[in-house]
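Just one protein chain is left out here, and the rest sit where they should.
When the chains are written out, they are named A, B and C in that same order, and each has its own residue count from 1.
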């Protein structure tokens, strides 16, 4: 942490800051510049989190040097983390593909989709039973009924299940039926939910918030890890910008950036990231080419009749083409699917 | 709703869309343009919410004409709504000022602040007992203990209490002690929490999400109203942009915009909106001048020692100056404080 | 400037950075923290502008402490600057109102508007002769013909003239006829044009770019000042965000922020800032209440027939109401119009 003093800070003001820091056992280095004095602070800045140094007389600004998260950072855990989920590994050499309908609609829909996906080499079936919808008048999901259908699909195909929890109550339900719980973009800073997920020890997909910086995303992971759950898969799903042609702007560069800053695996969701099925295939290729550890994609046997997010769902033919493309790109990166 | 067909849509494709809509009892108007055909759809589009018309053969785009919310809209309730809370009225001629510390720290801090605010003409005391913090290492609030302190302040001063709920569990606690519950920016799309607040009938301050459009904000209000709770006060608290000098960019224009689109009262939070106490006074004046029905401001007896958000808190002298300024601006607008 | 070394930077790497800086005559302070070493650099960092320290072995990041502009900063010129333009003063106690049609359309339109504005106490007539339009198919302005009409209006009413230059060629024309030249948002980083304006010594309104930070805006002013022209009036006109209800999001907080960081006067353009005439009056009040030194507003005798920006232009009645409102707010701030 560096404290930048005002151009006209007095000696007394500088001494005041120095004294406070030394009382708190911090190391202090004072640099008197031509225009300003800056004070370097050495020690664990988390002890200073609640001291508003900005308000001390003579202080202009406080510049944070270290990232605020620790457990999620690569400095803490230099090796990349792999997450084991009932026989599948995420974050290793193998790229994982999760696919399925946006919302669980019926047993028939889910089972037939699951069978198709199984043939394609998919290992995780995704499907929403609790749907966070912008309008209260939109379809809100089948809830526990939907989870039971997913469990049935798992039994019949062996695919593992990913499903979203939107509250502590739905988390309890999802934990009963799913192999991985998903925390959606709108809940990335629902800190109570993050803490509950942390206590649950369930493997979790943590989606990036609509307007979350990479740092805030890793801070959200830190909330979960701080409760003892290290089984976190990050998921880039597009951020909000001024562009309106796409539903969101998929920040592909966050994939290699997160790989640099954190040891956690990161996957991509091109369906929500673009909101347009025609863009899902090229953006899936891009995500894998940029180093993603996997994809989560919306697939529907008949997107025209989907109860949620039809315009961004792939049909079977398109999904088959997607798998062919990314298999080849995986090889280039020395990986496999 | 208007359906824009592709430039080369065939007659069969156009007839297909027409048939589907007529089967659903919609009125249909077909306009054959020089470049494209467009189809006007008449009827309650909520019935079409789950039909992905974009995927029908020949369809290029669907353009929504009507806003998706209803109860929150001014068309539904042309008169401005006033909300009565234990003898105080919000949204009427009188401008309401809510103030207090970001976080409840101690009985002494809260009671002394409450006494000061009471003298200043403030009618609501705000204070956080449950704090949503970006980092798990930051102070998370005193929880029920904090609510009890607020209740004590209410008893001693008569100020009504505003406090934030961050989960359904904390909502139950807040409901026991506070007069108004606050839903923070990070929970604006925590739909389960919105539904719980809707069922509670408690007056609620609904803050705009960090990256929420005005339409999404009114949709969030709709969630609450759809459960039967119409006592909603909207609160502009800044949105996320590329600017980094301020903590957020306060969208003052949302105040008159919301007054046009909705009948609900709207207040402003210049403390979170700017993150810098020096900007709080000019932005408070701006918000009132733009037509806000009130302010919610962070005040601390000694901001340098605040456990949360010190840099954006006003001390007593600054707050006194703020009240003087906005009293005069209220008069210009034919209002009072 | 502070250089943050990587967690595992070696002694040799640290010594390498130290040596480079000392060779360039910088003062160096090394702070060895528990996790990292940080190096404080003392001296004029502008000498380091072209040295990519980030690429030296062991360096993680470079954190800039001082703002990159100098002449535009309040440290350089602590008193607020007032700009004198042919008898009028901008940035002093008096708030200046500039008004007129978006585009000059005809002599009749301009002269009648000018006469109306004169009666209202306006001192500057604005009107576009060169129009930067997003589409090549939109009206591009009357060019020199338009400037002559403005000059005629000046002769008849005594109002001073503000008009936009969009290129070095149009700048020469505008300089012949106008009292203040305007540089629009799209040209805020047209550095050659800024340099030409700097050499011209003409008073200039410098609008904030659509996605410019406050720092970049002040850097743009620095370009002009660096050529010797200190007569700069900054103008907030809204920035681009995800909100689509308004044409731009007017960043009212930039007004007091600029007053803190810079000595230059700052005015506001609520017409482009909102794109909706109904929001112009409340946002004008807000801008003045936040401390703006003036307004620039689009007024048209008959907005329905305007060739450009009709939807955001005020008619005479609305403009009269605006003037009444801001006169009263000016008094509260100890100012006048």
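We take it that a contact is a pair of C-beta atoms (placed from the backbone, for glycine too) under 8 Å apart; a residue touches a chain by one contact, two chains touch by 3 or more.
Not measured: the values here are computed from a predicted model.
**Q** Tell me which residue among A:39, A:62, A:117 or A:290 touches the hidden chain in the full complex.
**A** Result: among the candidates, A:290 touches the missing chain.
**Q** For the full complex, which residue in A:12, A:25, A:79 or A:260 touches the chain that was left out?
**A** A:260
**Q** Taking the entire complex into account, which one of C:10, C:86 or C:138 touches the absent chain?
**A** Only one listed residue reaches the unshown chain, and that is C:138.
**Q** Residue-wise, where is chain A in contact with the chain that is not depicted?
**A** Interface residues of chain A facing the absent chain: 211, 213-215, 239, 241-246, 249-257, 260-261, 273-274, 278-279, 282-283, 285-291, 325, 328-329, 332.
**Q** In the complete complex, the non-displayed chain touches which residues of chain C?
**A** Answer for chain C: residues 46, 49-50, 52, 54-56, 68-69, 132-139, 166-170, 186-187, 189-193, 210-211, 216, 219, 222-223, 226, 240, 303-308, 310-311 touch the chain left out.
**Q** In the whole complex, what residues of chain B lie against the chain that is missing from view?
**A** Contact residues on chain B toward the absent chain are 2, 4, 7, 27, 29, 31-36, 38, 40, 42-44, 61, 63, 65-66, 75, 240-242, 244.
We adopt the following convention: only the chains that are shown with their structure count from here on.
**Q** Please report how many Å separate the Cα centroid of chain A from that of chain B, as a whole number.
**A** Distance between chain centres: 26 Å.
**Q** Whole-Å distance, chain B centre to chain C centre, using C-alpha means?
**A** 31
**Q** Residue numbers in chain A touching 2 or more other chains?
**A** 240
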